[in-house]
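The other protein chains are all here in position, but one chain of the complex has been omitted.
Chain IDs A, B and C follow the sequence of writing; residue 1 opens each chain.
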Amino acid sequence: MIIIMEPESTQEQVDKVVKHIHDLGMKTILNKGVVQTVIAAIGETSKYSTDQFEILEGVRTVQRIQVPFKLASRDAHHLDTVVTVGKNIKFGGDNPPVIIAGPCSVENQENLLAIANVAKECGAKVLRGGAFKPRTGPRAFEGLGKLGLEFLDVARKETGLAVVTEIMDARDLEMICNFTDILQVGARNMQNFTLLNEIGKTNKPVLLKRGLAATIDEWLLAAERIMDKGNTQIIMCERGIRTFDNKYTRNTADIAAIPVIKRLSHLPVIFDPSHATGKWNLVAPLAKAAVVAGAHGLIIEVHPEPEKALSDGPQTLNFENFRNLVKEIDRLIKVLAPA
Amino acid sequence: MIIIMEPESTQEQVDKVVKHIHDLGMKTILNKGVVQTVIAAIGETSKYSTDQFEILEGVRTVQRIQVPFKLASRDAHHLDTVVTVGKNIKFGGDNPPVIIAGPCSVENQENLLAIANVAKECGAKVLRGGAFKPRTGPRAFEGLGKLGLEFLDVARKETGLAVVTEIMDARDLEMICNFTDILQVGARNMQNFTLLNEIGKTNKPVLLKRGLAATIDEWLLAAERIMDKGNTQIIMCERGIRTFDNKYTRNTADIAAIPVIKRLSHLPVIFDPSHATGKWNLVAPLAKAAVVAGAHGLIIEVHPEPEKALSDGPQTLNFENFRNLVKEIDRLIKVLAPA
Amino acid sequence: MIIIMEPESTQEQVDKVVKHIHDLGMKTILNKGVVQTVIAAIGETSKYSTDQFEILEGVRTVQRIQVPFKLASRDAHHLDTVVTVGKNIKFGGDNPPVIIAGPCSVENQENLLAIANVAKECGAKVLRGGAFKPRTGPRAFEGLGKLGLEFLDVARKETGLAVVTEIMDARDLEMICNFTDILQVGARNMQNFTLLNEIGKTNKPVLLKRGLAATIDEWLLAAERIMDKGNTQIIMCERGIRTFDNKYTRNTADIAAIPVIKRLSHLPVIFDPSHATGKWNLVAPLAKAAVVAGAHGLIIEVHPEPEKALSDGPQTLNFENFRNLVKEIDRLIKVLAPA
Partner (left out) sequence: MIIIMEPESTQEQVDKVVKHIHDLGMKTILNKGVVQTVIAAIGETSKYSTDQFEILEGVRTVQRIQVPFKLASRDAHHLDTVVTVGKNIKFGGDNPPVIIAGPCSVENQENLLAIANVAKECGAKVLRGGAFKPRTGPRAFEGLGKLGLEFLDVARKETGLAVVTEIMDARDLEMICNFTDILQVGARNMQNFTLLNEIGKTNKPVLLKRGLAATIDEWLLAAERIMDKGNTQIIMCERGIRTFDNKYTRNTADIAAIPVIKRLSHLPVIFDPSHATGKWNLVAPLAKAAVVAGAHGLIIEVHPEPEKALSDGPQTLNFENFRNLVKEIDRLIKVLAPA
C-alpha cells in the first residue's frame, strides 16, 4: 500500500502515519520526494482498508499496489481453471468455445424442446432458459417459476444438453440446484452479496454476469466472494456495460474485457452477444468478435419465432440465423492460432 | 406508442404492423411522412413491451410516449406525497428538509449513543446506522447484524430519534421491521427485484437509494415496483452516480436529479452527500447545494472519530463539522423562496 | 418530427403548436391518445431544430423521426462508398481490410524507413505517422512538424506506401495536403467545426476518428459536415470511447460501432486497436475482433523498439508481434463469409 502525503504535510504527520502502520504489524519504507513524501506499507496490507490511512491528517491519497482479489487472481494461481459441467463440457483453458443457446424465458414445453433440439443439432452443449426473470418494470412477464424449471429438466433429459438458469433469490437456491447444471447470476445481482454468499456454499458451477456498471475489479471481487465461501467453479460472462451511447445498442460490448480477464484471472470467460447488443442483427458480428478475442464460450438467445417471444425478442436469433452463425464460428476456430 | 418504419418498408409491412396493433385491442393513426411512415398506437399501450413491435419486419424503432412508471408519476397523482415517520417526522411537500445522521456502521452501544445525542442536539430527526453492510470485498467488516439492530433500538428509546437501517436480504425483513422506522434499500439492491417485492408487502416507509448506474426512469420503476405491491411510503435518495471521472470524488453527485424527481413524481427526494462525494470536505458544500436545489432531506455520515470508523471514515463528518453544517443549512432554509 | 404534449396540456396549447407547424409550411397529424396528444409534423422537418417546438407551452418533449445526418446516411445513398487512395487502395464495400501501420510520432528518417519497409513487407498499404501531435500536457513532445512531413514523403517515395497524418490546425491544411494521401482528424478534433469545414473544401480522403465521448449520431454528423462542404471521401475510424472503467484499458473499444456504422451509413469504417486499448498485448485480440466484426481496415502503431518510442510506447507493437498479427488476420479473412 502506498500512502502519498500532502506536499505541505509536517514531519509529525508523517511520523503518525508511520506509527499507525507499525502498530498494525506492517513495515514501512519512506520515499522522500522532491515535492512530497510517499510511505510504502509492507506486509499484510490486504487486511486493511485504504480508508483507515486516507483519513489520517496530512495524507493526500492512498493506493493499493496489489489487486484486491486474491483467489480469483492469476498471481496466486497461474494455471487456467477449467470448469467442467456434466461429464465432459469444459469451459476454459485451451478447450474450444462452448456454445450455450436457448430462449430468454422458458415459455412452454413444446417450444423449449424445439429450441433444445436445434441447439443440440448445431453443436451447442448447454441450454439456457429463464424460469425466474428480472424485469425492470413491475408488470412485465416474470417467468414460469418452478414449472419452467420442470420444462428445462425434461429438455435436458431428452437432449442430453446441460442446463443453465438464473437465480434471483437465495430462498430458491435448493430448488433451482435440483434442476440446473449451472447457476446464472444476472447483471443486476452481481453485487447481491447475500445471494453470492449462499451460492458460494454450494458446489454448482456459476455463470457470473458482469454488472451494468461494474469495473473489472468489482466483477472479479464478486467472483472472489463466491470463491471465499468455497465454490471455485466460476465462469465469468461479459454482457455489455452502460455508457453514454445506447441509441443503436442496448449496452456497449466490452470485448477487451475478455483478454483482460484472461490475463488477470485463471477463471474462464464467455460472452453474451444478445444482451451486449440488444439487436439480433448485431449478435453474429459480436459473437464472432468475442471468439477471436479469446472467449471460452458464448451464450446466445434463440427462439423459433423471435417476434412472438415473451421477452427479449429484438435480440433473439431465429433458427436459420443461429445455424449460420455457428457454422461461421466453427470456421473461425479452426484457423485461430493457439492463444 | 410510436412505431417508426424503415424508409424502405413496404405497404404490406405497414399493414401487418397495423393489424398486430388492432389484434391487441388498440387503435392506430398513420402518419405518412416524406421519408417514412410512423404509426401511433392508441390504447392500453403500457400493457405491452416495445419489443413486440420492434421485432416486426420493416420496423426501425419503437418509442413509448408515456413515462413507464404510473403509480410513481405526478401525471397520475398531482399532489406531493408526504411520508410521515413516527408521529411527526415529515418528508416531502413543503415540509423543511429532514436531517438523518449517524455512523456508516453501528460499532458499539456507547459510540452510537454519543452520535445519536449529538444528532438530536443539532436537530436531526432520524438516526442512521448499518447493521448489515454491503461490502465489495468479501473479507471486509459486514456489520454487527442483529446486535447492531438492538443497539439502534436502545439509541432510539433514549433519544426519541427515529431509526433507518439497511436491508439486504428478504429473509431478514421481519426482524429488521421490528427494530427500524424506515427500511433503507441500498444502491446495489435498487434492482434486487425479490427484495423490492417483499418490501412492497409491508407498510414501513422505505428510503430507496438510486443505483450507481440507474437512470431516473429505472429508479422510479424501482419505486413503482414497491408501490405496485401496496407500499406507497417511499423516499427517493440521490447518492451519486458512476461516471468517467472518480479521481477526486467517489461518485458524481447528480444534484439536478432532485428537481427532476420533484417534477416527474409526487414522492419526496433526499440527498446523501457522504456517498455522493466520498470525501468529508466535500460533504458540506454538496449538502448545502442539495438543500437549495429542493431536497426534502439529507442523510449524513457522522462519527466522533472518523479516522477510527470501521467503514467509510474518509467521507464521515466529525461532530464539529456536522454542527457547523447544520447551522449553515438552517440559515439557508430561512431565506429560500417557497419552491 | 413528433411533438408530445403534456397530459394536462389544453386544447388551446395544442392548437398553437399546430398553427406554428403550419406556419412553417409543414403538415400535421393529430394523435389523440388515452393520456396525452401527440402531434406529427410532416414535411421538411430537418430544416428546423427540435428546440423551436420544445419551448412552446404545453409541450413535454420533441423527437426526431429521421436520422439527423442525410448525406452520410444509407437511407439516401444505398450503395457502399468505396474510398480510393492513390491508384488502388480501396476502403469499403467488399474490399478486404486495408492495414495502416506506422509509429505514433515520426521520430527520424532512418527509423521511419525501417518501419515503412516492415509495414510494406507485411502487406500494409498505408503508412501512418504523426508530425503534429496533440498532447494533453503542454510540455510533452509535440512532433517534428514540417520536418516530419518531409520524412513521411521520403518513406512514401521509397516504399510506394500511401501516407496518412494528422491535421490539427486549419492553417496547416495546404502544407499537409502537399505531403499526405489521407488527412487524419483526431478524436479531440472531431468537433473542431472550423477544421472540418476547411477539410470539407478539399478533395483529400479523410480518416475521421470518433471523439472520446461522441455518440454514433455526433460522429456521423461530423462526417456530414465535411460532406456538406463537398468532400465525400470519408473513412470513419472507431478508436475506443471513454467509460467508467479505464484501469486496464485506456478506452473501451466499441466493436459494435463497426456493424452499426455499416448499417446506418454507406461510408467505410476502420478500427484503431492501439488507442482503443492502450496496451500492446490487447492490440492483437481486438484487431482480430474488429476484422471479423466487419471493419474495412485497421490502423496500428508499430515501432522497432516500443520502449524507446517518443510517444504511445505501451500500445505499440514491435515488428515480431506485428508480423504475427498480420498473418493471423490473413487467415481469418479467408474464412469469413461475405458480409
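Criterion: contacts are C-beta pairs under 8 Å (C-beta built on N, C-alpha and C of every residue); 3 or more make two chains touch, one makes a residue touch a chain.
Bear in mind that the values here come from a model prediction, so they are computed numbers and not experimental data.
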Consider the whole complex, including the chain that is not shown, and state which of C:G33, C:G130, C:P205 or C:P306 touches that chain. C:P306
Check each of A:I2, A:M175 or A:V335 against the chain that is not shown and name the one that touches it. A:I2
From B:N31, B:S105, B:Q233 or B:T277, residue that would touch the chain that is not displayed: B:T277
Residue, one of B:N117, B:T136, B:N197 or B:T243, that touches the chain absent here: B:T243
Tell me which stretches of chain A touch the chain missing from the display. 2, 4, 7-8, 29-36, 38, 40, 42-44, 63, 65-66, 75, 213, 242-244, 246
Note that chain B touches the chain not displayed via residues 213, 215-217, 241, 243-245, 247-249, 252-256, 258-260, 263-264, 276-277, 281-282, 285-286, 288-294, 324, 328, 331-332, 334-337
Where the unshown chain meets chain C, residue by residue: 46-47, 49, 51-52, 54-56, 68, 134-140, 168-171, 188-189, 191-194, 212-213, 218, 221, 224-225, 228-229, 242, 306-307, 309, 311-314
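The criterion applied here is as follows: only the chains that are shown with their structure count from here on.
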Which chain lies the greatest distance away from chain B when centres are computed from Cα atoms alone? C
Note to self: most contacts are between A-C
Taking each chain's centre as its mean C-alpha position, how far apart are chain A and chain B in Å? 26
Centroid spacing, where centroids are CA-atom means, of chain B and chain C in whole angstrom: 39
Separation of the C-alpha centres, chain A versus chain C, in whole Å, is 31
Junction residues of chain C - those touching two or more other chains: 213, 243-244
